[in-house]
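The other protein chains are all here in position, but one chain of the complex has been omitted.
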Amino acid sequence: MHVGTGASIAFWIMAVVAVVSASGVILLKDIFRAALLLVVSFLSIAGIFVTLNADFIAAVQVLIYAGAISILLIFAILLTRDVQEGNPSNRLKIPGMFMGAVLLTALIVVFVNTEWRLSTEAPLDSTTAALADLLFSNKFVLAFEIASVLLLAAMIGAVVLARGEDE
Amino acid sequence: MPVDRLATGCQPLGFWDGMGLWEQWGINFFPRLGDTMCRAMGGATPGGIPDWLIFAILGLAGAFAVVNVAMLGVPYVILLERKLLGRFQHRVGPNRVGFFGLLQPMADGIKLMTKEDITPRVADKLVFSLAPLVFVVPVLLMFAPLPWAPHAVLADLDVGILYIVAVTSAAEIGVFMGGWSSNNKFSLFGAMRVVALVVSYEIPLVLAIVGVVMLTGSLNLAAIVEGQRFVPNLLWQPLGFIVFMIAVSAELNRAPFDLLEADSELVSGFHTEYSGMKWGVIQIGEYAAIIGFSGIIATLFLSGWKGPAPMPGYLWFVLKMGMIISGFIWVRATIPRLRVDQIMNLGWKFLLPLALINIFVTAGEILAYPDGLPVWLIPVNFAFAAIVVAVAARLLGIQGQPRQVVPAPPVFETMASS
Partner (left out) sequence: MHGDYFNDYTAVLIASVAGVVLVLTAFVGSLLLSPRARSALKDIPYECGIEPVGDQWSQMHFRYYPFAILFLIFDVEAVFLFPWAVVFLSPFLTSAIFYEMLIFIGILGFGLLYSWKKGVLDWR
């Protein structure tokens, strides 16, 4: 199946939405609205995955990022004090801008200098099974098991945080 | 591309592959309507109408049909609930408007439309108005991959069930938006509680699906129905079914998990400040979720549109959904509301371990009998489920100690001693 014009139009719309809402996250003073814009950005990235025939990854993007990480973020916002005041202005504004500019330049250089190759293979019928075959084969099984250790570390971190609060 | 096929003639009436809505319903429900439509649109004048226009019109028609099934089903589910609750409490239920109160939903709708829509002055108005929208649209999207009959599906997604889980999890953002933007303490407390509850029960819900997926080897809902050709999954997965049912009623904020509507504590949760049609839209979202989830239960565990007797698929499907909805109403009329700490214990210490056990027992069974599970496993499964549930409930009962008695604040002690 070739990528038709519809898919490229969809890609550009969602790319623009993703970038605009991501910059909204940085620029808005109201941090709750900023978090909501972050969700919009996550969703449009999921849409980009859909145009790339990566439907499993798209569903995961919605489930984990829009469904779980955003909830975590909003919980964190509600835990903070004086949330109505919004983002206080930062003393490190100038160094921050400088670092941002350096990072942006680096990204642009990489982006321009990379030779982007498009896969000529036909997209798979079912991406889920192909993903699983790779994930549970000898190739990536170690990475898969290490992921569980990473998650365990996060879980223990949560426990320590929660216990530290009442001791 | 489907448009080519439309332009060449009317033979297969399905206008999108995987979306034979007119094909299926046209033949079963309105004879030859699909054929007539096809001739009117493309078959008679190939090239006369632009292809994309045909595509757009038919696509919109299909989408509106499915979304409307959800939206129009809601008032009648509400009526069914009021009628049944009335019966459970030895009342008659609504019976004044129309025959047997059948027009009651219309009256309710008109009433909501003509009510004043108050937006609190202190509210974040934009977020406040968008919250019902964000709450409802994910619920409506849940209906897209549901197979109503063979091939009668709006979007035959390969990742079907994962898509549904993902989309429904986005509705919590709407709850937060409503609770936050109202600028009311009770709204925010309600939103926090609901999200904590939904988040806790989403894990067992997702894990209970894994057992079904293992039996089928596909995430696609049509394939899952096809996999239940002989035996519904309920018989192979009694433990998964129990976990899924409990998790779904928590996810829907139904009794006994209706902390959202714990009106003695929280007024009415995150939608305290909502009124008029915005409140109505939130109600539509809640009841549409009930319809959608009962459709998912029917598809995953009760063999979807398949049935033992020759009857059109969508009738079987609607029948099963109706049974499940009535079951939810029965539970609501019977079981009292749980406390927050009990709910959290049930989710994390009861359902989550059971869901994990279910996955590995299913995996073991499949490993032992890779060429198809033997029939004698069905009673074994049920006995095993009963034993595991009983043991886990016992452990939970011992573990979940009663809440500590809060000592009286010092003010009262001094008053008593003086």
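A and B label the chains in the order they appear, each numbered from 1.
The rule is short, and it goes like this: contacts are C-beta pairs under 8 Å (C-beta built on N, C-alpha and C of every residue); 3 or more make two chains touch, one makes a residue touch a chain.
Just so it is clear, the model here is predicted, and its values are computed rather than measured.
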Please pick, from B:L79, B:V127 or B:L154, the residue that touches the omitted chain in the full complex. B:L154
In the complete complex, the non-displayed chain touches which residues of chain A? 1, 4, 6-7, 50, 53, 55-56, 60, 63-64, 67-69, 71-72, 75-76, 78-81, 83-84, 123, 125-126, 128-129, 131-133, 135-136, 141, 144-145, 147-149, 151-152, 154-159, 161-163, 165-166
The missing chain sits against chain B at residues 2, 16-19, 59-60, 62-64, 66-68, 71, 112-118, 120-122, 129, 132-133, 136-137, 140-141, 143-144, 154-158, 162, 182-186, 188, 192, 196, 199-200, 202-203, 206-207, 210-211, 213-214, 217-220, 267, 272-273, 276-278, 280-281, 340-341, 344-345, 348-349, 352, 356, 359-360, 363-364, 366-367, 370
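Keep this in mind: only the chains that are shown with their structure count from here on.
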State, to the nearest whole Å, the distance from the C-alpha centre of chain A to the C-alpha centre of chain B. 27
So in the complex, which bits of chain A are touching chain B? 30, 32-33, 36, 39, 43, 55-56, 58-60, 62-63, 66-68, 70-71, 74-75, 78, 125-128
Write out the stretch or stretches of chain B touching chain A in their complex. 124, 127, 157-159, 162-163, 165-167, 169-170, 172-173, 176-177, 180, 188, 192, 195, 199, 218-219
